[in-house]
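Single-structure report; data block below.
Of the protein chains in this complex, all but one are displayed in their positions.
Just so it is clear, A, B and C label the chains in written order, and each chain counts residues from 1 on its own.
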Amino acid sequence: MGAAIRWGGAALIMCVVPFLLPLYEMDVYRKMLFWVALAISYNFLFGIAGQMALSHFAFAGIGAYTVVILMTQAGVPLLLAIPLALGLAGILAFIVSFAATRLEGFYLALATLAFAQLFIVILDEGGALTGGTGGLTSYKLPLVFGFEIQGPWLAIAMALVLLLTLAFLLRIDRSWYGRACRAIRDNGEAAAAMGVDVKRTKIMAFTLTSVMAAGAGMVYAFFDNTVNPPVFGLENAFMLLFMVIIGGSGSHLGAIVGAVLLRLLQDMLEPFVGQFHVMGLGILMVVVILVQPKGLVGIWDDLVGRKRAGRRKAKP
Amino acid sequence: MADLLELLVSATASGCVYGLIALAYLLVLRPTGVINFASGEWAMMGAYAAYVISDAGGLPPILAIPAAALVLAIIGWLTEWLTVRPLVERGAGHLAPILALLGMLVIYHQVVLLSFSEDQYPLDGPFGFGRIEFGLLAGSYQDFFIVGATIAIFIGFWLFFERTVWGRSFEAVAINRRAAALMGINLRMVTALSFAGAAAIAATAGVLDSPRGSVEANMSLPLAVQGFSALIIGGINRVEGALLGGIVLAFAEDLTRRYAPIPSGLALGVTPVLLITFLLVLPNGILRAKEAK
Amino acid sequence: MKRKSLLIAAAAAVAFWSGSAVAQSTIKIGVITDRTGNARFYAEPVLSGIRLAAKHINANGGLLGKKIELVIEDDGNKPDVSASKAQKLIDAGVVAIISNSSSTSSQQAQNTTIKTLTPHVTHNGSDSLTRKLKHSCFFQIGPLGSIQIKTLMSYARAKNYKRVALVTDNSALGQIIAKFFKIFLIKSGVKVVVEQVIPAGSKSALPQMQKVRAAKPEAIFQAGILSREMVLFFRAYHQLGLKQQILGSFNLSIPSYLRTAKGLMEGVAFIDAYDPRKPEVQAFIKVYTKEHGKKPYSLPAYGYDDLGVLVQAIKRAGSTDKVKVCAALKATHKWVGVLAAKGTSYSFAKGRAGYPVEGAVVRLIKNNDHGPVVHSGTK
Partner (left out) sequence: MTAGKTFIEISNLSKRFGGLTAVDDVDFEVREGEVLGLIGPNGAGKSTTFNLICGYYPANTGSIRLDGKEIIGQPPHKIAALGIMRTFQHNMPFEGMSVTENVMVGAHTTLHGGLIPVLLGTGRARSEERALRKKADELIDFVGLSEERDTPVTSLSFGQGRLLETARALAGEPRLILFDEPAAGLTPSECVRLSEIIRGIADRGIAVLLIEHDMHFLMSLAERVVVLNFGSKIADALPQDIRNNPAVIQAYLGDAAVIGADTENGSGADA
């Protein structure tokens, strides 16, 4: 019961906030939600299932492009385009995931990086279908029951996708499936000896999280009513990795903190350090890895842990 | 036919540049198990260093190459000392140094971007671009110079690894760090030298390549991608694999662009497709590891 | 765990709760520029032109009795950031926005300016920026790809080319310019016998140029904008002993080519957006040289005119009201800026791309320098 209230409360706050914000802040807010939604699913893939894939952002792009192409070029209604786009992303992810069963560590990173590159090449060369290097523009979400979904309403849509993703991930993380994923991450051989079907578990993790990315990408496609290749390029794929690492990989909270922080960083830091704000990202990354490999939530846990330990000592 | 031979000379030179970047990856990867995505940045920084040295310092191009390599060797060594050594000593996992180096990549790139006011700078090759012909083989001085210098570097490294005690100790570390340490090999020194050497080699690749185009910050990412693709294609176990992988990759790219009946923009897909294919089908690359002696 | 995540999410949301009180003592003009991304080296010279214009206007009594204040935001040439930054500028109370990074970023920023009906000016030369949109307050002041190719075609008319090659790179702008080159070449009855792309990160343009040579074109139209790849293009051209005339876009007017492709560009015809014979250009050169101690080229002039166009419209509107400024911009007629050929002028009356169709000039590279104007206009 308490859980329902908490989730409902969070949903309410996240949905009311965009209406209270000035437009710029609202736009930053909804784009931040997009990054948070991607970061938490990427955290599951990278931090919990241990797959260092760099294709996550490409799948967001696949979701975004597919839903736009289906609606504007094939004339598919929204309610049908959504499952179709998710389905396509799922099928592609399923195929790519076989790489994840054969490759580990940075080899998987390289293979998925190549996939992400290939995706950009196809977007660039896709002619009228993908709009080429300029992407697709000036389309609009059709009216839903006579109502135009735009501005803060898209923020709400993204908030719902985010909460759904989070709820989904929290559930599976604390189940046998999450344990199986962590077991494979820590030691694949031992996991197999415990009866975990390593291949199947990896494929599922990759496919599920990639579909989640596609879901977030679908909403994102209507933020600015334009999708173009640079947004889904390698730079953002690495940015996602940085978010999860800096926040604390393997922790849902860490992914959220990392995404919020890095998105705000460029707005908070830029006025003070100007052109050097991008460098701040690199410095933060290096410092976090060197000082606290569990990321910013690790620092928090350390502080709380120390305090608790201190209290425990003081009591007896 | 003349076209093909001319293309092959130029592609071989490109392949040599890829091979050198692959070698830079390999030098770090073998003893430490770390893939250093910043290798492309090192090449770019090497090119900038050579530009500054020959433009402001007035050094002739042929001397700018070793000078830039030296500058980058110091940067490579510092990188290892600052970001990798603390992690290794703490016993952090394999991934930690890779990620730390990714952070360094961003820092390097931004430092260069903000230190220079124009987007591109010219860099002269030591012999210019005159055309030279060996029978049917024809190409620019710079292309032949790239090939010659690369072969010399690879022979040097091959001899180093095969014939010297130092080289053997690198190999021993590559095979088994703990056993090597027990044998009395100074792991710290080997790792530091690997990074310094890798940075110097990457810088050389950047300096050799730049006269063909120009020196610019954007050159780093393609070099990084092409370099590790070459590495995977050639196989990560042998020094000569890096060169072979580079040449195979360059041939695949250039021959596709020249002869494949597809739009030349789509030919960009060659590298990722080759990379995926090798990773999945031939993960050990073209050259297998030598049988243990 | 769950509670913590939700709390953070809520806190972050609340953190955005802030008002924006604006007291207008200056006229604010927003600029979205790139200071950290890969368009930085083109954006910075343009920005210097915008700044120079603002300084010049403020020194001469300002605008409507107020000083112009430039509000500058960096988008790192990231399209989605560009859109957010446009909104930030609008919230900060700017009268109009100048987009100064790649055309992809300008395109994404448009979506915000459309919704808010904010006057939006850019010098990006991509035809599709206005063609794809129904944005009534978006104006392009740079020479469009179509104008560039028409000018080049008119220059080449005497030579009566029937078969040409088209070379570009894989950048968004390079592709768009090439697309319009192709459309107009075909329209003029010229056959494009070979089309080649030199992608970013190439090590050599030899394969592409061999194909060009094999197709035996009478001239080579060059639409690429990536500097390193264009040097590869020139090198391969010479290495393969090609002799055909090269006709290039405005991009080749950027002076750094004269250093990186030194000696490789003799005789190349390129589009320049401004005409050194014009008194306005001479005046601009004087002002710029005094400020920066070196001669300007067309990029700073783009920035100078970006602001110039806006200022003349605001003056005529007599107000900073967006709707009025928009109307004034639209009514811009026969305005003479630094850009465009002698005797031509800007009019937005007919469309949203105001660069005069007759405004581009063709210059040749001579003695490794920008040579004299050899042609102007499309007639």
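In this text, contacts are C-beta pairs under 8 Å (C-beta built on N, C-alpha and C of every residue); 3 or more make two chains touch, one makes a residue touch a chain.
All of these numbers come straight from a predicted model, not from anything done at the bench.
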item	value
Contacts of the hidden chain among displayed chains	A
Touching the absent chain when the full complex is considered, from A:Val196, A:Ala213 or A:Leu240	A:Val196
Sole residue of A:Gly135, A:Pro152 or A:Gly250 that reaches the chain not shown, by the stated touch rule	A:Gly250
Residues of chain A (touch criterion as defined above) contacting the omitted chain	168, 171-172, 174-177, 179-180, 182-183, 185-187, 189-198, 204, 250
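The rule is short, and it goes like this: only the chains that are shown with their structure count from here on.
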item	value
Contact graph of the chains (line, ring, star, complete, other)	complete
Separation of mean Cα positions, chain B and chain A [Å, integer]	33
Centroid spacing, where centroids are CA-atom means, of chain B and chain C in whole angstrom	36
Touching two or more other chains - residues of chain C	36, 170
Junction residues of chain B - those touching two or more other chains	110, 221, 225, 263, 265, 268
Residues of chain C that touch chain B when the two form their complex	36, 38, 40-42, 44, 170, 195-201, 203-204, 206-208, 210-211, 214, 226-229, 231-232, 235, 238-240, 256, 259-260, 262
Complex contacts: residues of chain B adjacent to chain C	3, 6-7, 10-11, 13-14, 17-18, 110, 113, 117-122, 129, 131, 139-140, 209, 212-214, 216-219, 221-223, 225-226, 250, 254-255, 257-258, 263-265, 267-268
List of chain A residues in touch with chain C within their complex	3, 6-7, 9-10, 13-14, 17, 20-29, 31-32, 36, 124, 132-135, 137-138, 151, 166, 170, 223-226, 228-231, 235, 252-253, 256-257, 260, 266, 270, 274-275, 277-278
